[in-house]
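For this depiction, one protein chain was excluded, whereas all remaining protein chains were kept in their positions.
So, chain A:
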Amino acid sequence: MRHDDIAVTGIGLVTPAGIGVDATWQGLLDGRPTAATDPELVHLDTDFTCRVPGFDAGRLLGRALSWRLDRFTRLALVGAREAVADAGLDTDDWDPARVAVVLGVGSNSLERYPQEFGRFNSNRPNRLSPLAIVRSVPSTVPAEVALNLGARGPSLSVATACASGTTALGIAQDLLRGGSCDIVVTGGAESGALPAVVACFQQMRALSRRTHDPAGASRPFDRDRDGFVLGEGAGILVLERAAHADARGARTRAVLAGFGSSSDAHDIAAPHPEGRGATDAMQTALRDAALTAADIDHVNAHGTSTPLNDAAEFRALRAVFGTPPAVTANKSVLGHALGAAGGIEAAATVLTLQHQIIPPTANLDALDPDIDLDVVRKSPRSARIRAALSNSFGFGGQNAVALFTTAT
């Protein structure tokens, strides 16, 4: 490891495949789609989502804490607690002023707005909850995590749409390299699998309408893909400078060796058709890690299952690699958790490096004839993986790429 390498010492996952790292990793290895018909969406054209099963916040966090938290904060907090425990950290022992929380959150929580704004619109403004703003703004997510962990270093929410979770890793890396903290709890959390959010994305024509086959709806790189499936969750990583991790005898799961970000400056929703910004972000990440394309053995793709994203991502991969390495798309199993996706997929990439196994992309029955990629499908693939990219691209052309290497 280089002196400015950043060690991943802990991860935490709350996803539609289950609560906890083990449940999510097993779900990914099984390649079992989690999309299912959602009773709350019966009146919408797209009536399915990927939801975290059995997420009982009262049991996991206690009712006295959870009552005032919107779902994105609940998800983040459960994930953060797992990640901190996984890192072997004791919040009573660390120097709290040196612990930062940097979380990608793409949007306000829209969970309560229909109810609260209903009161407002029916001329009852003094019946709005005093917590309506506090519980719903993105900054609340890292603020509540910091409050709960007693972390008193920098606390930031990062919003770059669907790239938020990965962008957060880049900010965290900068904070650690700059020396303004010793530990960062980072990643992303989002709870977009809600009727109001589904309705909004449906109007953008971004969602799959494969209502006859929800489990088959998220099919990245497949010829018949027709949009993404909304998911939710939290993917949290504990990062430290390698020297700091070594000094306390921590286990390093993998190394965050590089990061790159860019903007398409092309369109407010559609990606650049040649993946110009995505190409730039991947190349920047390679330079940051002082590696070349030939050193990368795997790409955890953004792979949303929208016609435009997957085509543009393929072109970007071809521009960077010529012949790209083995690719997988976790969204085929988990759906698209928006601002959380980057955190979840970063954690999955860390597990791939640690176990030297690439989980399969579900639902890839017929590769798009215009996409020439080695996509892992049907079953997990064991391979020698020295370094891997985790790609995230937000609408508006905000791109972020994290580069991870094995711990040794």
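We take it that a contact is a pair of C-beta atoms (placed from the backbone, for glycine too) under 8 Å apart; a residue touches a chain by one contact, two chains touch by 3 or more; residues count from 1.
By our rule, contacts and distances are computed from a predicted model.
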Margin query: Name the omitted chain as UniProt records it, choosing among "Phosphonate C-P lyase system protein PhnH", "Acyl carrier protein", "Peptide ABC transporter permease" or "Chemotaxis protein CheA".
Written below: "Acyl carrier protein"
Notebook entry, point to check: Per the definition of touch given earlier, which of A:65, A:85, A:215 or A:383 contacts the omitted chain?
Noted result: A:65
Check: So that we can see where the missing chain sits, which residues of chain A does it touch?
Finding: 58, 62-68, 115, 126-131, 134
